[in-house]
Each structure stands twice: as C-alpha cells, then as structure tokens.
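A single protein chain has been omitted; all remaining protein chains appear in their positions.
After this line comes subunit A, so read on.
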C-alpha cells in the first residue's frame, strides 16, 4: 500500500533509513530494525553506548526530516556475568 503523503511505499523509506544507519560513519549500525508507519519511524535493536543511540536519531532524522523518529533502541549492559555454564 502506498503512503498517501508522498506516494512512496513505507518499505522503501524504511530500507533507505536502514541503509543510512549502516553506511553513515556516525552510526555504522547494521542491526537496527526500522519500521515506518505513516509519518512515524520506529527504531529497535541495541547499541554499545548512549552516544551511539543518540546518533541514530540524528542520522534517521537527517535522512527523513518530515517524519517523527521514535528511538526504542537499548544500550547493551556491560556488567559482570551470572553463573558460568558448565559444559560436559
């Protein structure tokens, strides 16, 4: 179904944003899921730092400035592990 706003299918918009997040040196994130619903963009996945998460917002917004970006990306934990796994 086409996006009534600009005639472009949301899948192509999502693909363009996803490629930008992978190829822009500020982000270089290959594992971010991008979903476009109407005028809204939803980002999911995990990154190594809060700075990386904020860069996702910046790059996605620059690519599609008319859309609202919702950044649901996690910053991955870096604490000590739980119990070890014993392999027999």
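As a working rule, a contact is a pair of C-beta atoms (placed from the backbone, for glycine too) under 8 Å apart; a residue touches a chain by one contact, two chains touch by 3 or more; residues count from 1.
In the analysis below, contacts and distances are computed from a predicted model.
**Student:** Which choice in "Outer membrane receptor for ferrienterochelin and colicins", "Metal ABC transporter permease", "(2Fe-2S)-binding protein" or "Metallophosphoesterase" gives the name that UniProt lists for the one chain left out?
**Tutor:** Per the UniProt record, that chain is "Metallophosphoesterase".
**Student:** May I ask you to list the residues on subunit A that touch the chain which is not drawn?
**Tutor:** 25, 28, 31, 45-49, 51-52, 74, 76-82, 84-88
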